[in-house]
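For this view, one protein chain was removed and the others were kept in their places.
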Amino acid sequence: MTITRTLRRSALAAVAVTAAVVMTACSSAGGGVSAGTGTGTINVWAHQGQDSENAALQAAVDGFNKSQGKVTAKLRLISGDTYTTTITSTPKNQLPDVLEIDGPTLASFVYNDKLAPLSDYVAKGTISNATPGSVAEGTSGGKLYGLAMYDSAMGLYGNKKLLDAAGVTHPTSFDSAWTPDQFAAALKALSAADPSGKALDLNESGLSGEWGTYGFAPLVQSAGGNLIKNGKSVGMLDSSASVKALADFATWKPYTDPNADGNAFVDGRVGVAWGGHWNYPVFSKALGSDLVVMPLPNMGQGAKAGAGSWTWGVGSGTKNGKAAGLFVDYLLNDKNVTAMTQANGAPPATKSAFTADTLYQTGGALALWGEQLAHACAADAITKDCLAVYRPVTAGYPTITSKFAGSLSAVWGGADPKKSLTSAANAIDQNFADNNGFK
Amino acid sequence: MASPVSTPMRTLIIARAPRRRRWRDTRDGVLMSLPAILGLVAFVAVPFIAAIVLSLYNVQVDQARAPKFWGLTNYARLFTDPVVSASFLRSLVNNFVFAIVVIPVQTGLALLLAVLLNRKLKGVRFFRTFFFMPVVFPMALVAVIWRLILDRSPSGLLNSAVGFVTGGSVPAHDWLGSAATALGSVILLSIWQGVGFQMVILLAALQEIPEERYEAARLDRANGWQQFVNVTAPGIRNTLIFVVLLTTILAFRVYDQVFILIRTAGANEGATQTLLYNATQAIYSENNLGRASSISVVLFLIIVIITLIQRRVLRQRSEG
Partner (left out) sequence: MSTTTLRRTVSTIRDYILMVVAALIMFAPIYYLLVGSLKPSAHVLDGFAGFLPTNLSFDNYVGVFHSLSSDATGYFWRFLFNSFAISAVVVIAGLVVNSMAGYAFARLEWVGRDKVFLLIVLLVIVPFESVAIPLMSLMQGQRDTLLVQMIPFIANAFSVFLFYTFFLNLPKSIEEAARIDGLGSWGTYVRIVVPNAKPVFATVAILTFLSSWGQYLWPSLVTSDPSARPLPLEMSVFSAQVPPDWGQVFAFGTLLVLPVLIVFLIFQRYFVQSVAGSAVKG
């Protein structure tokens, strides 16, 4: 009697739950974008960056609200490290009208129907003023979903005083980039000359996150390997070139400062730092004319660097597409783009602002990295002359980055590169297969 | 916390009450227990069934396309697929190692402390405060404090201590990052946080042992060790079993410290990942709700098995 009643109750519950489960797992279809009246309040979400960036963004929002009376934009900042997971876990009908997207994750949000195509709402002039990199980063399945205010530039920073003191010649152009052996030798010399015994800071606490993929996939690509090609990772990520790149990477650990307090480079404890444009304001203030910028090591096929950054899109649940488009147009004008890039030192992602930016043009402090962006390419079209490589545009990117960064971190901790990368490649391919190649 | 027991329902012998009162009892009984029952059904039973159902699908959180029915594929993958099972089985091993180390070490330490406190020396309450204090610390905070203690630079506290003791001959060690010491470090801080809890339970059990037994043993010329073996140990047997069971179950539920140390402190992922870490990583990095659910179900089964083994192998005798 007890058993049948319990069984019956469980069966009923199971049916009810299955229904609920299947319903919640599939987000409600329909209720898509509508252009709206072009008036009213729109919500804007962005990631919380450095204080100066936040201020510039808020100024842009305030400027937009003041410049016209029909649309009011409300800005909400979300912490950067949880930003992507926030968007991933927000159901699409709760998404804002305008939102920032971390460039490489765009394709996966398009796949999950969270973004609306921009061309319907953003002015043609805005689109044509976007740099090729911005357009490439924001395009998925042939449609444009995102445009960026700024791109990114990264490489090696050097402390000229320490380098000279150790007798190390540092590269000043891409042709003279360090080979792995030269790099190791430089690190060794720097460590010997430095009382701290360390020479390099590469922000190792961030290796298992997006920084790992952004900052170090270029090493793999520079060696001739890649993360993925034609939807397959096995054969590329675990190729001998990729494995060698990570093996070399691991040999730099003895010279690397764990940098628990974040000030290793600024305090002069290390002579070389793996960083990007976001470090420039602080580093240049601390080191002044002793600061030099260099390309990443050339692992065999020419030095490569990471590229791509945050981009702006329109939420797929918006009821006010026209107003959203107006905001994006305003955000990407020269005044706001320049203000933002002054605040964070990033290379602008609009043609007009980029050519006017002295920092990245010839003679500027970051001209070397500006050159990278002028020779940028997509991850699946790497050529010999290509310097900056954008991360792969695919809906499967979240798995790619998590597996690669996990591998990177494991190798840094002593794991065997071949085993680690093979396992990562297999996991990526399996994820693709499970999702039918994300078609 | 899990209770290991399903006490047989003691039948209440009540004189047959008048019908009106029995009806009122039924109405009141149902009303009084309804909120709890509803809550437990809605928030424990239903998601539990959902876990089973979801584990049979290839499904993501909040996905736009219809989920695909997969049968037992998720489970097969956990145990046999080269890609998935490597980290799953490793986390299973880590949980087991955690249990195998923590049970004797933490329980042994707890017992030692409890025995010391039971000696009723002056100031015992003062010491008890210190021994129990770490228990009230949330594990998230414990992880952050110990992350600095275990920092791999020479100025990390543990490295300084080692350097001091060995006179600088042993270089600074990456306690959390190195595969050899990562799990041990996590175990160390977990024991630090948890020993007070067990100690208090064992102390209560120790205090229940009648003094006469010790007197009798002393009269028999038993020394300290013999007293321990013949009086103390049997006296706390049931409580000890309970503590062992509880610790084993808790060893499989380890999450907070492992997650924080891996994601924010560079701890070696392979060496410290646990079942729950695997489950949440399936969500965070691949949005794989099916796999996360299957790991949740496996976790439940493991705990059931442990509980059953405990009841079968070490039958709790009632204290004579």
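Each chain gets a letter, A and B, in the order it is written, and its residues are counted from 1.
Convention: contacts are C-beta pairs under 8 Å (C-beta built on N, C-alpha and C of every residue); 3 or more make two chains touch, one makes a residue touch a chain.
The structure displayed is predicted, hence computed values, not measured ones.
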| item | value |
| --- | --- |
| Sole residue of B:26, B:80, B:166 or B:226 that reaches the chain not shown, by the stated touch rule | B:26 |
| Omitted-chain contact residue, chosen from B:129, B:166 or B:226 | B:129 |
| Listed residues B:56, B:271 or B:299, member touching the removed chain | B:299 |
| Hidden partner interface residues of subunit A, rising order | 2, 5-6, 20-21, 24-25, 48, 54, 76-79, 81-82, 85-86, 89-91, 203, 205-206, 259-263 |
| Residues of subunit B in contact with the chain not shown | 1-7, 9-10, 12, 14, 17, 22, 24-30, 32-33, 35-40, 43-48, 50-51, 54, 61-62, 112-113, 116-117, 119, 121, 125, 127-149, 151, 153-157, 159-161, 164, 192, 195-197, 200-201, 203-205, 239, 242-243, 246, 249, 253, 255-256, 259-260, 263-264, 276, 279-280, 283, 289, 292-293, 296-297, 299-300, 303-304, 307 |
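Here is the rule we use: only the chains that are shown with their structure count from here on.
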| item | value |
| --- | --- |
| Residues of subunit B that touch subunit A when the two form their complex | 41, 45-46, 49-50, 53-54, 57-67, 81-84, 86, 148, 151-153, 174, 177-179, 262-266, 268-270, 281, 284-287, 289 |
| Complex contacts: residues of subunit A adjacent to subunit B | 10, 13-14, 16-18, 20-22, 24-27, 29, 85, 88-89, 91-92, 111-113, 204-205, 207-209, 257-258, 260, 398-399, 402-403, 406, 409-410, 412-415, 423, 426-427, 430-431, 434 |
